[in-house]
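A short worksheet on the structure shown next.
For chain A:
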Amino acid sequence: MAELTTNPADAGFLRFRDDAPHDEPAVTLDAFLGQSNATAVRLEAGDDARALLPYLDRLALVEVSFPKFRDGRGYSSARVLREAGYEGELRAQGDVLVDQLLPMRRCGFDSFAPEAPIDQATAQAALARYEHFYQRAADPVQPVWKLRHG
Partner candidate 1 sequence: MKILTGNDLASGDVVWWTGNGWSRHLADAVDVGSNGEAIAHVEEAALRVNVPYVIDGEQTAEGPRPAHIKDRIRALGPTVRADLTLKPADPNAGSWVI
Partner candidate 2 sequence: MYKYDEYDRSIVEARIAEFSDQVARRLSGQITEDQFKPLRLMNGLYLQLHAYMLRVAVPYGTMDSRQMRMLGHIARTYDRGYGHFTTRQNLQFNWIKLEDTPAILRELATVEMHAIQTSGNCIRNISSDQYAGAAADEVTDPRPWAELLRQWSTFHPEFTYLPRKFKIAVIAADEDRAAMRLHDIGLQIVEREGKLGAAVYVGGGMGRTPMIASLIRDFVPFEDFVSYLEACLRVYNRYGRRDNMYKARIKILIHELGADEYRRQVEEEFVAVKALGIDPPQAEFDRIAAHFAPPPFEQGLSDAVDRSDPDFAVWLDQNVKAHKQPGYAIVNISLKPVEGIPGDASADQIDRMADLAERYSFDELRVTHAQNIVLPHVRKADLYAVWQQLVEAGLAEANLDLIGDIIACPGLDYCSLANARSIPLAQKIAGRFADLGRQRDLGELKLKISGCINACGHHHAGHIGILGVDRKGTENYQLLLGGSGAEDVSLGKITGPGFSEDGVVDAIERVTDRYLAERQQGERFVDTYRRIGMEPFKEAIYG
């Protein structure tokens, strides 16, 4: 499972990073916590992202699973990691649909491995659609209240 979905050559893989894709297979959280040298980890929807906080500086890839697009736990996992200073690749994998890309980007995801390929043009349009956002999140966007008051 992990080998297939972390392969950036997969159709529909979207990545918003300048560094080279990480090619080490992601291991489960349990496996990661049980060994010392893995640099890529996969979080299931119910895994506690905070368990990774002591290890952020040696992680290059965290893959967060979305078993169903309606399962929104991964959004919080992403923010928890970004808020703690994680700067490596944060990948949403699974039932990721074009209409979820924007909130996922705002929560800090910077790569996407959807099970069904996402049309590039539709994706670009979806990501560019909103110029302003009301709340501060894990992206660099200035919220509307900041724009209003400086």
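Regarding candidate selection, all candidates are chains of the complex that A comes from, given by their letters.
By definition in this document, contacts are C-beta pairs under 8 Å (C-beta built on N, C-alpha and C of every residue); 3 or more make two chains touch, one makes a residue touch a chain; residues count from 1.
Keep in mind it's a predicted model, so treat the numbers as computed, not measured.
Note on chain A: across 1 or 2, the candidate touching it in the complex is 2; the others do not touch it there. Residues of chain A that touch candidate 2 in their complex: 45, 48, 69-73, 75-77, 79, 83, 97, 99-100, 102-104, 106-107, 125-126, 129-137, 143-145, 147-149.
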